[in-house]
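Omission of a single protein chain aside, the complex is shown with its protein chains in their original locations.
Labels run A, B and C following the written order; every chain starts at residue 1.
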Amino acid sequence: MSPILRKLSRDLPAMLGLAIVLFVLVIAIFGPMLAPYPEDAAASHLTRRLRPPSAAFPFGTDNLGRDIFSRVILGARGALSIALTVVSTAMLIGVPLGLIAGYRGGWLSEGIMRVTDVVLAIPQLILALALAQLMSPSLESAMLALSLTYWPYFTRIVYAETRRLSSSLFVDALRGIGAGSGRIVFLHILPNALSPVIVRATIGLGFTILVAAVLGFLGMGATPPAPDWGLAIAESRTYLPRAWWYATFPGLAILITVMGFNLLGDGLRDIVDPRIRRSR
Amino acid sequence: MTARKKSHGPLLGRRQAATLAAGALVAGTLRSVQAADASTFVSGFALPMNLDPHQVYDVPMQSMMLNAYDNLYRYQNDPPQIVPWLAESHTVSDDGLLWEFKLRPGIKFHDGSPMTAEDVVYSFRRVLALGLAPAGAFLKILKPDNVTAPDPRTVRFKLETSYAPFFAAIPSISIVNPRLIEPNVKNGDWGKAWLASNGAGSGSYRIVSAGYRPLEYLDMEINEDHFLGWSHNPKPVKKIAYRPTKETSTRVLALLNGSLDCTDPNLPADQVEQINASKIAYVQKDVVMRTFVIRMNNTKPPFNNLNARLCFAHAFNYMGFIKDILGGYATRDPYPMPDNLWGIPKDVKGYDYDLKKAKEYYAKAVAEGAPMKRPLELHVQSENEQSVQGAQLFQADLAQIGINLKVVGNIWSNLTTAAAKPDTTPDMWVHWVSTYFVDPENWVGQMYDSQFHGTWKASSYYKNDQVDALLRKARAAVKQEERAPLYEEAIRKIMADSPDIWIYNSMQLQGLNKRVKGRRFCTVGQGAEIRWITLDS
Amino acid sequence: MLRFVVRRCLLVLPSLLGLLVITFLLIRVVPSDPAMAMAGDAATPEQIERLRQQYGLDRPIWEQFVSYAGKVATLDLGESAFSRRPVAVDIAQRLPATLTLTFCALAISVFVGVPLGVVAGLSHNAWPDYLLRVFSVMGIAVAAFWFAIMLQLLFSMELGWLPLRGELSPTIQRPPRVTGFMVADALIAGRLDVAADALRHLVLPAVTLSLGGLATIVRFTRAGVLDTMQQDFVFYERAMGYRRWRLNWIYVLRNSVTATVTQIGLLFGGLIAGGVVVEAIFDWPGIGSYTVQAILTGDRQVMLAVTLLIGVVYAAVNILTDLVHGVLDPRLMERG
Partner (left out) sequence: MIPVLSVRGLKVSIRTDEGKAEILDDIGLTLERGRILGVVGESGCGKSTLIRSIMGILPRAATVEAGEIWFEGENLLAFSEAELNDGVRSSRIGFIPQDPLLALNPVFKVGTQMLEIMRWHAPPDGLRGAARRRAHVDRLVGLLKRMQVPDPETALERYPHQFSGGQRQRLLIAAALACAPGLVIADEPTTALDVTTQHQILLLLRELVAEFGISLLFVTHDFGVVAELCDDLCVIYAGQTVEAGQVRAILDAPSHPYTRALLACHPDRATTFIGIPGTVPSPLARPPGCLFAPRCSEARALCRTGRPPQGRAGSGAEVRCVQFA
């Protein structure tokens, strides 16, 4: 077992987080097989609307008579794929920019970091909302908006790491033996800068699920009949307080999933860099 | 309670008193709200985007301006009749071009100045100059200079072409007070900025400027000097407090705890049972003229194919939707117009939910080369639960016959923008057509005459030369007896072409506090006219 | 100190300009047509074309930007396409409500979060620490909109203890507007009942909004305390017999809150953004619900103005944070 995993296995909260993440992952992958009513992703059953939780419908039914338990299970895939798409897109934009800015220096670096600062100053939720609205609300525009606002975090981290590493002795040595910039950056600096990126990505996954849920809730993200958790909560508001179960369970699903990613991320961070304690 | 207080000595220990005080702070307002001011009507109607009736004309504006402004004629009663209001009568020339309205004597604006025909002329010219929403019906047929005041009590309109709906649209124009507006004009804006948050009318209630915050709240107080007087209602509402609430459940709870006298008139059917079970409120049901339609973009395949359109028309579970989701609070309306309006060809049946037939049409359409497998988009207004539910229902049924429909949430301003061009208009979208004026023109006229292509009402881009001719003829004729058969004929043809999916005519559901008495309903304005209402104590 | 502030302010300007450019571009390149939206439901194509010319929407985009930037420089934020009121006026009217909510949330976050963080740090790896750690992870992981709904469900709908929405009960006569702050205005008007009502309306939204910040502050304070407790001076202070209470709550705390103060600065931005959702749910008449309205109606001027406003607030808070840092840690002040 690698030392990182061994350390992780001793951190109880992090293991809990890992367990949750794996659990959600399994649900996301095998959701249609696990859900008692997989067709309820899109079907509607007008005769059994808004039933309270029972043995047949553990989480009750929604406004179109669909099994909320099934839809919560089916929603995991959407939530995870949004998060993964957003975070990987943000990484694809942010990491190279950070590498360039950190390794090159000069006006290019200055320029990149200024833009990064500006984008960081834009309130993410508001920009995402505005973009989602203006490009007509859909999952795609929500994901694009979130990616466009999340990359600076990666740029910052990679920039700092690259700056630190490129002034370090071993990079000097590499330069001395005539290694090319590309080689140095991709074979030596990038792998070393990766662990904080992974930590940030883990926490970013949870965070993105949360913001995506907000967008879904405000009608700017997933569109019906997608079994989106945020959307379900939005739909449920009309039926409160009668159908309390309608809002409660999708919200718990968000809470548990995001908690899983955060616990895991915190644990990873403590291992990678016990000194830094940052959130988000 | 008071009696007990007297009979016992020190009634409460200090601790009890403190507990009570804390409890009062926590639970207090719930009670205090119920004992609402006996002369203040707290309205849950939505507020218009701003207060200028010449800039905005939609359902919330109607509910506001019916109270703050007056019109030459006004719709009253159910079914709606157009009745003299500021005008006591009118005449029209035989060619339908010259209209004269005679004002009542002694009408006063809220500032006390008398209303003259010149003020009416000013109001219409302002509408035309601004060219915003309410001008739509008039811009093509009325030049500003052709609105004149031959004498202080007569207003004359000279139309460019004969246009029957002109009279039907007269109640949409509010008469404003130029003496208040003119001092607030900036850069020739006709006082647009000022009137957006102030009032300059003569209506039964006067806008309290300090009591207005856009889309949040609006206060009005009674105009004791209204020209109609208050003899018909000895105990009128003294103040109206508009307190719109965005969330249905919030609205309903506010109604149930007594802090709202009426909800907005578009309550979801799911709430009826709960409200009717309460002691304090009930749900008022009224048949209105507000049709619900799924548009198809007739320029995009497969919707350019008649069999394809017929397939879709048979795949919607009309009665399931109306019964189960709307709780039966709507009437199936197979026509492109409210079925309670004149000009309906009652012998035409329309289409029913029949998946077998839908499949047959599907096969025919495929045989004719229509791309029925193409993934289609149905755009809904995300914030409107009912449109979302209808779309999801449709989607589930279409999936059964092998049609791949994607429901896309969208918002009104984007949809109307998209509808301006055939290629940006969604494959399908959902909307209602409310009563802007009570005339077939409001529905079939503007929805299926190809000259309106580019507006959201005509967003199916339906074009049938015969229909165009019939609708234009009907528009130009003046007498309803002449016009009705023309509309009936046009509707027959339109329905045969099945350009859209017409679903229902609304029944409006409005939660009302039981203390609200004397409400008069009219589909125009949806019963928002407060002057008839008395609050029981 | 003054020089420090001025320099920081000047440094912020390019960032704000960049923010302006980016938001302007984003809002302009998208398809929704503001003229169409303004013209209203019953508009004809001619009406829309007229509006487009009237508002310069037919001119090249850079020209539109220059004219906009020029106006912004003179604090003219344009006019809302719908309410027809100057955006600056609307914002000024709504700002007090948002500030009230934000500061209450911030106050809850700080005055509850810092002590809890200290408790967690002091009881490192004992049950209060575990409990608070779980709580703080939950606080960050919980979706504010869901939490708000749950609070409404419990405290307003089921128990009926607290009002559901708004900043004042509908039938209560609003006190005359003096400061714009409802509680203050009520007190000025001598209406204790109105002030109490306003406070009761504040509870649920403020609690909801404070949650994320509360959790963050607990985490950072805890980490700060743990860090500080490792420091030699704490050992020295204990060895010298400092009173335990004073040691923890004055000497340790003061050293631990530096990181927390940075967080409070960052939180402020987060609170304003988070306020969008919370205000929308509670119908709180502030900048947040204004933003949501603007977004739902596609009101670009308002969207631009709000984004800019938040950018400015963000920058200002950052400068303020640096200043507070200087006060908290005298070593920083000397370095300048």
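Keep this in mind: contacts are C-beta pairs under 8 Å (C-beta built on N, C-alpha and C of every residue); 3 or more make two chains touch, one makes a residue touch a chain.
The structure presented is a predicted model; accordingly, all values stated were derived computationally and were not measured.
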- Message: For the full complex, can you list every visible chain touched by the one that's not shown?
- Response: C
- Residues in chain C touching the chain absent from view: 231-233, 235-244, 246, 251, 254-255, 328-331, 334
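Definition applied: only the chains that are shown with their structure count from here on.
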- Note: chain B sits from chain A at a C-alpha centroid distance in Å of 42
- For chain A paired with chain C, centre-to-centre distance based on mean C-alpha positions, whole Å: 23
- Message: Where in chain B do residues touch at least two different other chains?
- Response: 247, 249, 253, 383, 411, 414, 418
- At least two other chains touched by the same residue of chain C: list those residues. 31-32, 152, 157, 280, 296, 298
- Message: For the complex, give me every residue of chain B touching chain A.
- Response: 247-249, 253, 268, 270, 274, 317, 320-321, 323-325, 379-380, 382-383, 385, 388-389, 391-393, 395-396, 399, 406-411, 414, 418
- Using the touch rule from the top, collect the residues of chain A that touch chain B in their complex. 42-44, 46-47, 49-50, 63-64, 133-134, 136-138, 219-220, 223-225, 235, 237-242
- Residues of chain B touching chain C in their complex? 25-30, 32-33, 36-37, 40, 42, 49-50, 52, 55-58, 131-137, 139-140, 192-193, 196-197, 210-211, 213-217, 241, 243, 245-247, 249-250, 253-254, 257, 259-260, 383, 411-414, 416-418, 420, 424, 436, 452, 454-457
